[in-house]
Each structure stands twice: as structure tokens, then as C-alpha cells.
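One structure follows; several queries about it will come next.
Below is a slice of the complex: some chains, not all, each in place.
By written order: A and B. Residues from 1 in each chain.
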Amino acid sequence: MTEMADPGFESRLLVLEQRLRLLEDHNAIMRLMYSYGPSVDSGLAGVVGGLWTEDGVYDVDTGRMDGRGEIESMVRTHPHQGFIQQGCGHIMSPAHITVEGDTAVAVCHTQLILRQLDGNGYQVSRVTANRWELKRTPDGWRVTTRTSRILDGQEESRAILASAFRHA
Amino acid sequence: MTEMADPGFESRLLVLEQRLRLLEDHNAIMRLMYSYGPSVDSGLAGVVGGLWTEDGVYDVDTGRMDGRGEIESMVRTHPHQGFIQQGCGHIMSPAHITVEGDTAVAVCHTQLILRQLDGNGYQVSRVTANRWELKRTPDGWRVTTRTSRILDGQEESRAILASAFRHA
């Protein structure tokens, strides 16, 4: 017969499991977000689309994409395919991630950097404010809505970055 | 009466709790540091100031700020407000963080990227070496001193980055 162990162990194990799960969530969300640049710059449309839920939204000032199909189509067509041919980097800053249960919000900057055709290095073409809304699904964390607006002085872009600190 | 459990469990739980706490410290410091760019680019002076301790220092080659009040004032005034209106990104590289007990040191690069007024994309205005000194407070990790020097070939900037590897 198994002896009952110190009940304090049970609660300490539960706390450890919960704390660990939160860190695993952060790690999983980092892996998901930091897949975007490498997959979009190598043209892996299916990988890019798969970062979102089936009906996920990628809402950019240059156009709104509803659902994986439209996101994958963006990767497969112009102007994106032209950027890849020219030489491009979709570069993300390290994200500020907040997990609350089964949803999460992250904000970060992204840059679109394009090779200059005159051979004179690269040009930072766009610097963008991003808000990612994510949720836990049976297949892991996925993006439900990513909203991106160019940082050109408009209030809307600042509001995207500020939204991470609503409760601050 | 509660039975005593295997004393090995007690020590394994203690080790797990310590190892987990170190990872939580890293995660908390990442969240703190990666708040800087989004909050400074959206002009949230209080959030920016709150990353530091009340008497924290932000020592930049362009001026030294002593205490939250001076840091918040930087966010609220020129030239910073002009950068926001023009369109700017304060973009951080992922940081190399070292935690030792209740203090931590991190080094990273930051860039100030400004929208060009001629409509020709963005210009990398500054690339800077950063050393962050942090401490654990009752409210969580906070910055005690951040030292930033432009990477223009001067020895001082290289020393800032090298300082992370003093014991290497």
C-alpha cells in the first residue's frame, strides 16, 4: 500500500506545474512569432498561414487578409514574391508578450528591409507597429489577429504599441 | 497525522523551485526590457519611467537622466516628441541577460530609425551599445542604470558590450 505523502508536496507540485506552464506558453509563443520572418522570407506560404488559426486575420495598412487562404496567397503573389527575388528581410524586434490563461497579446516592431538595386546595400522600407492576439488551440498557440500599421506619425500605430500597457 | 515523505522529494522540489525561479527572472527581465521600445514609441512616459527604479539612471551620450522624473520628461519633450511625429522606431536586439541572485546585467544593441521626410523609406539614425543593470524589487525587476553609447568606433561603446563577458 502506498503511503500518503506530505500534503504540502501536492500543493507545491501544483504550483510548480502552473508556473512552468506559463513559461512554456511564453516559449511556445516566441517560437511561433519568430517563425514568421524566416518562413515569409523563404516563401513557405503554408508555414506562414499555419501560424494563424484557420479564420485568423492579418490586418495590415496595405491590405487586410481574412483567413489562412488569403495570408498564404499574399506570400505566393506580388509584391511579396518580388521582394523575395530582390532580396528582403522581414525583421522583428523581440516581442513583449503577455499571457492570460488561454489567450495572449504581444507587441513588437517589424521592419521590411529591401536590397537596393543600385548595389548600395539595403534600405529600411517600412517600420511597423504590431499587435498580435493569440489563443491556445488543440494544436498549440496560434495567431487570431495580427494588426500592423506603419510608424509614420499616425495615432493608430502608437495606439497599437500602447495597447500592451492598457492595464499598466 | 501526515506521513513524512521521501526526503529526496524535498530536495528535488527545492532544486526545481530554484531553477524555475531563475527562468522566471529571465522571462520577467525580457518583458521589462522589451517594453521599452513599444512604450517609448507610443509616448507612454509613465510606462517608460516605470521600467526604472524611482532613482534609476538612464545615461545616454546625448544626456544623462537621473530618476524617473527626468526619464519621463525626455519622453514628453523634444527631440523625442518630434521623432514620434516624424515616425520612429526604437528597436532593440534580443538581449544577453545574466541574472545573479537579486541583480542582473543585460547587454544589447538599440537602433533609432527615423522616417525620411523625402518619402524614401527610413534611415538608421543611431546604432547604440547598451548595458542594463537591474535589480529585483518588491514590485518586480526594475532598471537601476542603463548606459547607452553610440557605436561610432569609440572605445567606450565597445567596453559597454564587453562588460557582459568580464568573467568569461
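FYI, a contact is a pair of C-beta atoms (placed from the backbone, for glycine too) under 8 Å apart; a residue touches a chain by one contact, two chains touch by 3 or more.
Since the model is a prediction, treat every value here as computed from it, not as a measurement.
*Asks:* In total, how many chains does the complex have, if 2 are shown?
*Replies:* 3
The rule is simple: only the chains that are shown with their structure count from here on.
*Asks:* If you average the Cα atoms of chain A and of chain B to get two centres, how far apart are those centres in Å?
*Replies:* 21
*Asks:* Spell out the part of chain B that touches chain A in their complex, as residue ranges.
*Replies:* Residues in contact with chain A: 2-6, 9, 13, 16-17, 20, 23-24, 27, 30-31, 33-35, 37-39, 41-44, 46-47, 50, 84-89, 91-95, 113, 115, 120-124.
*Asks:* Across the complex, what residues on chain A touch chain B?
*Replies:* That would be residues 3-7, 9, 12-13, 16, 19-20, 23, 26, 93-98, 107-109, 111, 123-127, 129, 150-153, 158-162, 164-165, 168 of chain A.
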